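Here's a slice of the assembly, chains where they normally sit.
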Amino acid sequence: MLGNTFGRIFRITTCGESYGKGRGSGLAVIVDGVPPGLRITRDVIQKELDKRRPGIGKFNSPRKETDQCEIFAGIGQDGLTTGAPLGIIIYNVDTKKVHVEQYRSYRDIFRPGHATYSFFLKYGEYQDWCGAGRASGRETVARVAGGAVAKFILAREGIEILAYTKECMGIRCKEMSFEEIKNNYRKNEINCPDLAAAEKMEEKILEIKNQGDTAGGIIEIIAHNVPPGLGEPVFDKINALIAHALCSIGAVKGIEFGAGFGVGKMKGSENNDQPYMTPDGKVRFRTNNAGGILGGITNGEDIVVRIAVKPTPTISIEQISINMRTMKEETLKPITRRDPTLLGRIYAVAEAMMACAILDALYMARAYDALAKLDKKWMRLKGC
Amino acid sequence: MLGNTFGRIFRITTCGESYGKGRGSGLAVIVDGVPPGLRITRDVIQKELDKRRPGIGKFNSPRKETDQCEIFAGIGQDGLTTGAPLGIIIYNVDTKKVHVEQYRSYRDIFRPGHATYSFFLKYGEYQDWCGAGRASGRETVARVAGGAVAKFILAREGIEILAYTKECMGIRCKEMSFEEIKNNYRKNEINCPDLAAAEKMEEKILEIKNQGDTAGGIIEIIAHNVPPGLGEPVFDKINALIAHALCSIGAVKGIEFGAGFGVGKMKGSENNDQPYMTPDGKVRFRTNNAGGILGGITNGEDIVVRIAVKPTPTISIEQISINMRTMKEETLKPITRRDPTLLGRIYAVAEAMMACAILDALYMARAYDALAKLDKKWMRLKGC
C-alpha cells in the first residue's frame, strides 16, 4: 500500500485498522509541521474524534468504538508542543472475537459497493478481510485526529472550518448565513442546521433503515475568514488540493465549489462575482459563485464546498456477489451492523481534510511571501 | 509561483505564457517517466494541441493561436524516445503589439471572474498583466502536450481516454455507449456526440454570444479499458488524483464520478453495482454507479467523470470593478475577444489531465505489484 501521507509542509501520515493483530493494536497519525508553543492537549483531539463517533442515537451502527486518543509524541515537559511532529494513537478496544468470526464467514465474498474486489487484486488473499482494513471508514479516525491539529493551528490564524448536511434523499437544507449555520451546528444527529429539514431527513432515514437500506446525501463544508492569496496558480490550485483531500475520503462521489455544477446553466454575467471596496479598504464580492476561489487562489470570501456522499454500501438486503477464491457467484447475506447513512459522521472527516489542505496551502503561501517581499499594501490585504 | 509540476512518477512540469518577453518566448512542458523505444513524433503531440485550438468556426475567439509544437529533447538519433524526459516547446507567434496595448489599458483593473485580484496579492504589480500569464487558459497548451504523451503510452496499454460535452445551458446529451460516443467524437464544434442536442446547444450559445455573454456546461470524460487495481486506498485514491488533476484546470467548479451528485438521492441497494462473472472468467458489474472506482481503486469498468465548466469570465458587457493601484471602483469596459463557451476546447485539456493521472497511478500500481509478487491468478485479473 502506498499513499498514506497527505500534504507537503503540513503533513499527516496515518496507519492502522480496526482489527489489527498486533499487541495494543490501533490507528495512529504522525502530524508534521506543528508550530512550537501550542497547548494541544488530548482533549483538543478527542473533541473532534467524538464528532465522528457513532453515538447512542437511532441511526448509528450498534458497533461501539470508543476511539480514545493519546498523544505519545511531540509534547514537551511544559505540556506545550515543541515543534516536533505529534504522534497520536487511538487504541482498538472493540475487537470482539464474535465480530472477527462474522467477518471470517464472508471473507472471500466480494461485498458490493466495497473495496473488497480491488483489494483482492492488489493484496490477494493476504488482504485484511477483518473489518475492511484500510478501506474501512474507521481509517478516517486518524485523519480526524490529524485534522484536529490543523484546525487548532488555523483557529490561531482566525480561520474556522465547519461542515453540515446540506441535503439528504432530496430534502434540502435552506440557505443560511455562516453565523446561522454555526449557531445550529450539531443540534441534531444528522447535523443539519435547518431544524425543520433535519426532522424530515431523520424521518426519511429511519424509513429507509427499516427497509434494511441506507441513504446518501450532500455535505457542505465552509472555511470562514480564510486570508486571500492561498493556493498556487497551476497544478496546485487550492481547489485542486481540496478536491484531492476530500475525494480521498471513501464514499465521496463528487465535489463542487461555490455555484458548482450550477455553472453549467449560468451565463458569464450571472456567474462573475462583482467586487466592491468596503469602507475599511478591503476588497469583497457581492456574490460568492466562485466559492471563495479565483484562479485557484483564495479571494477572502468563504470557501464553500459540497461533497456527494454515497449511501453506506453495507445493507441488510441479500445481494448476489462473487466468491473471490472460487471465482463463482455466491449470495451475500444481509449484514446487520451498519450506519443507515454516513452523513451524521462523515462531516467531521470532511472538516479534517479541508483543514489539512488549507493549512498546507497557508504554509506554502507564507513561504513564497517571505521571499517575494511584496509591498506592505499587498501584505495588508492578505492580513499579514 | 509554486506547483508547476504534476505527478509522482509520470510527471509533467510546465512553464510559459502567451505574451512572454523573452526572445523566442513560448510555453513548454518537460515530461518525465517516458518509456524508451516509442515513436512519439511532433505529429502525435500536435494532433492533441489542435483539439484545443480555436478554430475558424462561429464560436471561437478571434485570436489566432497557431500552437505549433517542437520536441526539442528526449528523442534519439533513430527517432525514438530514449527514455529521457521529453522537452516540448510551443512558440508564441501571435503577440501583436496592439494586443499588448489593449491589455495595458486595463492592467490595473481587476477583471471579475478572473485571477487578477489574487495575482495582485501574490505577485503585486509585477504580475503578468498581459494576457493573464499563467492564469490564462493558454497555460493549458503545455498540459495538452504533456497529456498527449501520456495518452500515447496509455494507448500502448490498451487504454483510451475521451471527453465530450455532456450538457450546456440545460441542454443535455442523451445516454450513449462508449462506442457511440467514440463514433461521433468531434463531429461538431461543441463536441457533443448527440448530434441533435449539439445543434440545440450551438444555437443557444450563439444566442448568448450575441448578448455579449458566455455559457457554462458540463464535460464528461471516460477512460476505457482501464485495468483494475489502479489507485491507492487512502490519500491517493485514483478519484482523489483525478480530482486533483481536473480541478487544477481553470474554470472547473466541480467534479463527479459515476452517479456523482446523484448518490445524494440514492439508496444503498440502488447505488451498489452488482458484480457478475463473464464467460471468460472476468469480473464485471451490471451497473456503473461507481464510475469504475471502488475504494479509490479501479474495478475494470470505464472510469466516468464529469466536470462543471463555468462560463468564460471575459464578457462583452460593462462591469464595475476595482482598480488595484488606486483601490477605487472603476468600470471595466466590454472585452470583445473571447470564447462564448469553453466547452469546445476544454475537453482536450480534461483528456490530458485524466491521462496524466491514470498513467501515474499505473506506474505506482506496477511498482507495488513488482514487489508484492502476488499469485498469477490476481495478476491475470489485472491484465498483467
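Quick notes on this structure:
A and B are the chain letters, set down in written order, and residue numbers restart from 1 in every chain.
Quick note on the criterion: contacts are C-beta pairs under 8 Å (C-beta built on N, C-alpha and C of every residue); 3 or more make two chains touch, one makes a residue touch a chain.
Predicted model, so just to flag it, every value in this text is computed and none were measured.
Whole-complex copy count, one sequence throughout, 2 copies displayed: 4.
In this text, only the chains that are shown with their structure count from here on.
To overlay chain A on chain B by their CA atoms, one rotates by 180 degrees, a value rounded to a multiple of 5.
Averaged C-alpha coordinates give centres for chain A and chain B that are 26 Å from one another.
Of all residues in chain A, those touching chain B in their complex are 1-6, 14, 110, 112-125, 134-135, 139, 167-170, 208, 211, 213-218, 228-229, 231-237, 239-248, 250, 252-277, 281, 283, 290-291, 294-299, 308-315, 317, 319-322, 327-329, 364-365, 367-368, 372, 374-375, 377-378, 381-382.
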